[in-house]
Structures are given as C-alpha cells and as structure tokens.
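A short worksheet on the structure shown next.
All protein chains of the complex are present and in place, except for one that has been dropped.
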Amino acid sequence: MEIRDSLRYTHEHEWIRLEGDEGVIGISDYAQDELGDVVYVALPALGTRLVAGQRFGEIESVKTVSELFAPATGEVTAVNEAIEEHPELVNESPYDDGWLVRIVLTDPTQLEELLDAEAYGAELPAAG
Amino acid sequence: MSGGAPHPYVPNTDADRAVILERLGLTSPEDLFADLPEAHRDPAIELPEALTEPELLRHLRQQSAKNRDGGDVPSFLGAGAYRRSVPSIVPYLVSRSEFMTAYTPYQPEISQGTLQSAFEFQSVVCELTGLDVSNTGLYDGASATAEACLLAARVTGRSAVALLEPVHPGILDVVRTYAYGANLRVDVLREAAAVTEGHACLVVQQPDFLGTLVDIEAVAEAAHGAGSLCVVNADPFALGMLRAPGDAGADVVTGEGRDLAGGPQFGGPSLGLFAARSQYLRQMPGRIVGRTTELRGPRGVDGGELPPRTGYVLTLQAREQFIRRERATSNLSTAQALVALAFTIALQALGSRGLREAAELCYQRAHDAARRIEALPGFEVPSRGPWFQEFLVRGPLPAAELHRRLAARGIGGGLDVSMRAEPEARETLLCCVTEATPPEHVDALIAALRDIGGAA
Partner (left out) sequence: MTGRASEDFGARLSFDRSEPGRRAVDVPRWDGKRTALPDAHLLRDALRLPELSQPGLVRYYTALSQRNYGVDSGTYPLGSCTMKYNPKVNEAIAALPGFAEAHPLAPAEDVQGTLEVLHMLQRALAEITGMDAVSLAPAAGAQGELAGILMVKRALEERGDLDRRRRVLVPDSAHGTNPATAAMAGFEVTQIPTQGDGSMDDDVLARELDGTVAALMVTVPNTLGLWEHGIEDIARQAHEAGALMYGDGANLNAVLGRVRFGDLGFDVVHLNLHKSFSTPHGGGGPGAGPVCCTADLAPYLPAPVVEAREGAFVLARPERSIGQLQQFHGSTGVLLRAYAYIRALGLEGLRAVSENAVLNANYLWSLVREHYDLPYGGPVLHEVVFSGSRQRREHGVRTYDIAKRLIDYGFHPPTVYFPLIVDEALMIEPTETESRESVEALAAALVAIAEEAAGHPELLHQAPVSAPIGRLDEATAARRPVLRWQPPEA
C-alpha cells in the first residue's frame, strides 16, 4: 500500500499535489484498493468551482459507489479525460496517470489543514 | 395424517422435525418463536379450509367459468390491451422450469439462460425503437412512461412534465402517481407546440389513445425546441411497420409488451419497455445486462487453457437501489423478466418479415372492418388521419345505447369514449380489430350493427 510522501490527504482518501498555484487531485492507493475495479468516474465540468470538504463527483466500482470530496477550494482547469475510456487507470496508477482533476487554488494555505502522509497512514486500518 | 409431512409442498415429517429439534436441544418448534411478543402470538385468523389439489382445481375452474369471455366471444375492446396471435412456442419455452423458477440472475455462472435472453431482449427493443440502449424491462408501459418522466426531470433539472392528448387515461394516471412522489407538475397539452421550457419532457403515445398515428418527428422537434426530452409510448407490435421513434427524434421510448407475450390476463402481468439514447444510460432505471468474457478460459481435453468464452452479466449496477440506496435512479428490484423472455421469443419467432407481415395484416383487417362499418347506413368512422388498428365508430344512436345493444347480442362493442373532449370522439365507440380477430367475429359485428342501425 503506497502512501506518497509529497502529497496531502483528506480523511475521505483524496490526495492533492501542489503545482505552483494549482492543485492536482486524485484518490489514494488505499481507496482504489478498497473500491476494487473502478468502472466509472463522474467528474465536474471545466470551470466548476470546488469547495473544500464538499462533494465534487462520484466514483463507481462494480459493486459500490463513493462520493468524491474536494481537498481544497478552487476552479477546475482540467479533468483527466483518459479515465473516461480507461477508468482502470485509477486502480493501476492512482497517484500518476489516474489523477482526476486539476484546480486553481483559491487559498493554497488550505492544504496545511490536510493530513500529511504520516498522519494519513496512521488513520488507515493496520494491514491484514 | 399424524407423522406424515404436513402438506405436499412441505416435506419434513414428524420424524424429520424430531431429528431437527433434538439437534437444537428443543422440545417444541414453538420454542423458536419465543421472541415474538406473547400478547400478539398465534392470533385468530379466519381463512377458508384447505383444499386438496382436485378440490382446488374444481373451485378455480368454476371461478374461471364465471368469466364470460374465454377468448371465443366477439370483442372489439383494445384501448391498451390487444389480442395478438402468440406463437405456440412462446408459452412452451417460457414454462421451462429453469427459466420460470429462477431468481434474478445474481450468480451469472448458473444464470446465463436468463442473462443471455435478457441481452436478446435488449437487442430486440433497441432494433424496434431505434434507440441505443434498453434495460431488461419494467412493470408495464405506463409505469415505464412515468419512469421516463422521472429520468427527464433528473437530466433537465425541470419540475414539470407534459403529456400530449389524446393519451390513454391509465398512462396519465400512473404518470400523476409517480409525479406526486417526485413533486413534479403534470400538464396535459392539446398540441405539441404548447410545450414550454418548464417541461422536462413531452410524452406522446404512438398510436395515440384514439388510434391515430402520430408524426413523431414533428412532436420531437417541438419538444427539443423547448429543451425538453421527447418520450414516446409506442405499441411495439405497430413498430413492426411504423418508423422507429428513435429515428424520428425520440429520446426515450417506452411501451407495453404484454400483448405479444401472452393473453391479456385482465391486464397483467405486463411488460414495460424502456429504451433511451446512450447519453442517458447512467440515468436509466432498472436492470441492464452486458456482454463480457470469462476471466480465464476453460481447460481443454488436453489440459491446456482455451480462449475465454463469451458470457453475460448484470452491469452498471451502481445506478441501482441495492448499491446507491436513496440516490438510486429507481427503487426497482423484481420486474418482469419472464414476460420479457416471452416477448423476445414471440418477436424472434416472427422475425423481421413475419412481424412486418403481421403488422400489415392487422392494419388491413382493421381497415377492412372499418370500411364495412362505414358502408352501413347511419354509421360513420370519423376520420382523424392515418390509423393502425383502432378506430371510432359513430352510429345512429348514442354510444352507450349502441354498446348496450351490442352486448345484448353477445358482442363486446369496444370502449365508449363519448366523454372525451376531442370532437371526433363525440358519441363514439373506440373499436379495435387486430390480426388475431377472427373474421367471423367481424362478420358478427357487421351483422349486429346492420340490425341495430335498421331498427334505430
């Protein structure tokens, strides 16, 4: 189970990566494993304003559906179009090719309130 | 009977029960019901005495015989339930117990019969309607139409739906019931041009309630002009010759499949068809079957692995109530799988040419009957443009009286629609002749009408 050091995490298992004044958002390796085979991701349109802590989309696996929560506030500048055709990218590469959306951050300091890798790892159930 | 099984349907004998009770360390089965509140346990319940199988059959044969119409009485009732020539292989195949006594196909490895049949059904419905995707069927045509209204409200975010008259009162009633739940307003329009940007959809029936064929393209244009979806409730049998509504601009097509699947059975079980454009796939209600392959191929006789085989599964289930619960697209669980199977076999038995021939035969027989009625002095068939199998009959006396006099001659004279607002329906009976109406029944109707007309 990979928890990448350079990212910040939510309690709901989304991650965000700071790139300049933008943030790239995805779900964690743990989350994709719990979901199982991801079959569909409903993402917001370009220009949609995400609000930290609010729902911004949905992710479906064969037998379950989960809501996606925004780690930070900001406007969507890109969505990962590759996962429309290949939702399995979320399973295969949750931190890289399986990213979901990119936003312009309204307030980059919001990221400081999120979990760092160590705190996020401590929240996950012990590996069994 | 002491010591035996309590009933032919319940196998455990007293000896079996004794074995079970001993294992459980109990003296009486009643002990297992100890959690039930004592004050309310084992109430007095009044039910008739049990009947043995011969007694049961006799009782229900007598009840059945109290019904006047066993299919042999001339009747020209249609209005949403039409007699069809159902191929004999339909009831034969559908009664195979592997189909009939299975549950919803939760275990695809031992449910390929149900699943592959459902895929056949979806394919047939897509071909008939001219749309991209179909579910495995809903309860009936009217509730399918109501579900289409709910879908339209979800995708447009609008809070009213419109139906174009003349629409079957039963369809309108069901749409109103579902709309009450969803807090949607229901408007009934006299013309398609009255649709507004407040309407999530415009619903039209093909043929309409009074039997007339509708130019779907014009209705769809009006709906789309207002940013509304066009929903068509179509008779799938008539689609054997009519333009596919999807090709004419419909976004969702619903319909009633019961007639081709079996007898009218007093209206049910029925079968709701539901097909849509592919962009609405994830908003569809009900179950959907998809095609896939095995994860690993089987072992051949030499022990080597063969290519994976094709199979079918329930799919896109994240829409459904057992996963999405209060945010599901519908609460649907059990629907009409066996009726859908019957519908599929009936259409495939007819095939492309057979269905076209049967639909045209229906059209010819109905028009021939109408022509003969029109030729009778005092009778007319008010013209309302092209029609398929149902037509209005106006006689020299009030519709109710005409109906009564036909009934007195042992003829079911269609449906009295004289209370309708449409001017052509004034003092008329809505009569139906199909490909399955025996010619001698039509002869009897003509003779009776001549007789009644002569006396009037």
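Just so it is clear, A and B label the chains in written order, and each chain counts residues from 1 on its own.
The rule is simple: a residue touches a chain if its C-beta (ideal position, glycine included) is under 8 Å from a C-beta of that chain, and two chains touch if they have at least 3 such contacts.
Model, not experiment: these values are computed from the prediction.
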{"item": "Sole residue of B:224, B:367 or B:426 that reaches the chain not shown, by the stated touch rule", "value": "B:367"}
{"item": "Interface with the unshown chain - residue positions in chain A", "value": "37, 39-40, 60, 62-63, 86-88, 128"}
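One rule holds in what follows: only the chains that are shown with their structure count from here on.
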{"item": "For chain A paired with chain B, centre-to-centre distance based on mean C-alpha positions, whole Å", "value": "45"}
{"item": "Touching residues on chain A, where the partner in the complex is chain B", "value": "39-40, 42, 60-65"}
{"item": "Complex contacts: residues of chain B adjacent to chain A", "value": "282, 317-318, 323-324"}
